[in-house]
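Sending over a structure as structure tokens; questions will come in a sec.
Not every chain of the complex is shown here; the ones you see sit where they belong.
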Amino acid sequence: MPGNAFGHSFRITTWGESHGPEIGCAIDGAPPGMALSEADIQPWLDRRRPGQSRHTTQRQEPDQARILSGVFEGQTTGTPISVVIENQDVRSKDYDAIKDKFRPGHAEYTYWKKYGHYDHRGGGRSSARETAMRVAAGAVARKVLDHLLPAPVSIRGALVQMGPHGIDRACWDWAEIENNPFWCPDPAAAARWEGFLDGVRKAGSSTGAVIEVTASGVPAGLGEPVYDKLDADLAKAMMSINAVKSVEIGAGLSAAALTGEQNADEMRMTGDEVEFLSNNAGGVLGGISTGQDVVVRFAVKPTSSIRTPRRTVDRHGRDTEISTKGRHDPCVGIRAVPVGEAMMALVLADHLLRQRAQCG
Amino acid sequence: MPGNAFGHSFRITTWGESHGPEIGCAIDGAPPGMALSEADIQPWLDRRRPGQSRHTTQRQEPDQARILSGVFEGQTTGTPISVVIENQDVRSKDYDAIKDKFRPGHAEYTYWKKYGHYDHRGGGRSSARETAMRVAAGAVARKVLDHLLPAPVSIRGALVQMGPHGIDRACWDWAEIENNPFWCPDPAAAARWEGFLDGVRKAGSSTGAVIEVTASGVPAGLGEPVYDKLDADLAKAMMSINAVKSVEIGAGLSAAALTGEQNADEMRMTGDEVEFLSNNAGGVLGGISTGQDVVVRFAVKPTSSIRTPRRTVDRHGRDTEISTKGRHDPCVGIRAVPVGEAMMALVLADHLLRQRAQCG
């Protein structure tokens, strides 16, 4: 079974390479009778679009989504929604100089080992370009959640660490994430990151980051034990994003150092509602949502394509050096924020439909 | 689609509750003509079995696996391999006192929200008892890897942190993990943990842990871009284990703080072989194995069932307190080691079969 689809009851299949004519996806399982147009998708794509500040790649693409099927007279029909984006501003020539060399940290070597050959132009299928379709599909997933649930689910992402520099969680302000080019909720941290990232870029280097995505308003009861747990599917979803190296739910890695007393999210009644006094669980217990915020965090490694020369080998089995000149993000973590949000939306929409199937 | 199966080409479906008569699994996809008997499974189950030291639950069960199908005259036939284990020493009465109360951090509350009712005896389906079947199936997965690959794959797990206490990686010695009750590769750390865990247990408390699982000898080329990446499936596999709150591949979370130069695993030729000079990637690039060690780390939260009273609510919507008296592991991370190894084996076997389908 090939691996280009995600989800079961709400299922997307994506296709396309970085330097091909188009990329696209087929989104299957959306309920019928749901209002949908390109205007529902475009704002989310715009958030991911490169070239919006000096801190991301200067590739300029309108990334205009077109819906080719599944919508009739402004409403979903229940049949597959095909969304495509044309690739523009591809500079395949940028890659000619290094086409035989394996960039350390890049997928070229493994694609070559797996498939015997590969599309070297911009990473081909392994390019982060593919994540544009995740964002487009995620926009449809958000609509599904809105359409089916009595109250809105709010899915928001933020950059909480750039390189070694974290934020002050006490200063967290969601309103701030639109005010800086980093989706940073702590304005003081954002200010410091400007200079840090300028330095990284000018040095021809790159840096990693940590992203946190929160979904508020998720009803209790989503998630399928014991393998398709909500958190297991979130872990897969986030780890499938390019360059991600860790995923945490709630207290995450730090839970290892806690005692049972510290970690327990105690419960009290508030009127007829159960209230949790903390959220170390990150909104998931036994793989099923609790009704609290679902909180996921993931770390992104530094961009592999850097100007600083690195030792590597080429396709002919010769030692060589490589220095990547193209237009690359010095910190891919920034543009991973809307992608992480989209994956959260996709996982929730899928589990909502699965929950409806079995539990009504 | 319900969630009790794992894998695609090598696929397991598990069933059973902690306090039911039996637990079992159907393992489908193993190649025919492979020698297999209970003796291939039992040693791995024995490693996971409780009651082997004072540091794990005192529930005493032989956990004797029986193969009911799929093997004829000592060889696999290519049809489903059914493995069952009888539940013994179940003390369902232990749970009567708390049957209406939700243990903080436990799945009872979410099962109740999802399904409307649940088997309160020992956690029912949400119990870590289910992981015995993962270990049994993982033993078969190891056999599949051995049967199909020219050289053996070695899958080994270790506890690398207990509560706040880590190991000294410079002292890592795989031979040591059999010499202490913690699967700890650093004997000095293991000695310190003895006292620490005795204290935790006597205090009626519990503690978290971090487990690292390494697979050596994995051929390059396993993993299906772009959603069923090898690391994405490993993340799902590990996060689906009870109590796991984070998953990391290679450098993991720490990669966020690195520069591109530091993180790049440079490459050189050694004779005809490509050699990586480091392994921050954890053996996976672009979702596909590189041929280096595949390295996964996951954090386990402290056991939710503790003697210390915690505030909670009951099924009737009343505030109450809970103190769990049963026989619980003070650190579930210990027994999670063989489970993590098993999940690694299951993911690798599945991806090996998938690779054979497409790439021969």
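Observations
As written, the chains take the letters A and B, and residue 1 is the first residue of each chain.
The working rule: a residue touches a chain if its C-beta (ideal position, glycine included) is under 8 Å from a C-beta of that chain, and two chains touch if they have at least 3 such contacts.
Bear in mind the structure is a predicted one, so any value in this text is a computation, not a measurement.
Number of identical chains making up the complete complex in this structure, 2 of which are shown: 4.
Basically, only the chains that are shown with their structure count from here on.
Work out the mean CA point of subunit A and of subunit B, and you get 26 Å between them. Residues 1-6, 8-9, 14, 102, 104-111, 113-116, 125-126, 130, 161, 163-164, 200, 205-210, 220-229, 231-240, 242, 245-269, 272, 274, 277, 280-282, 284-291, 299-306, 308, 310-313, 317-319, 333, 354-355, 357-359 of subunit B are the ones that touch subunit A when the two sit in their complex.
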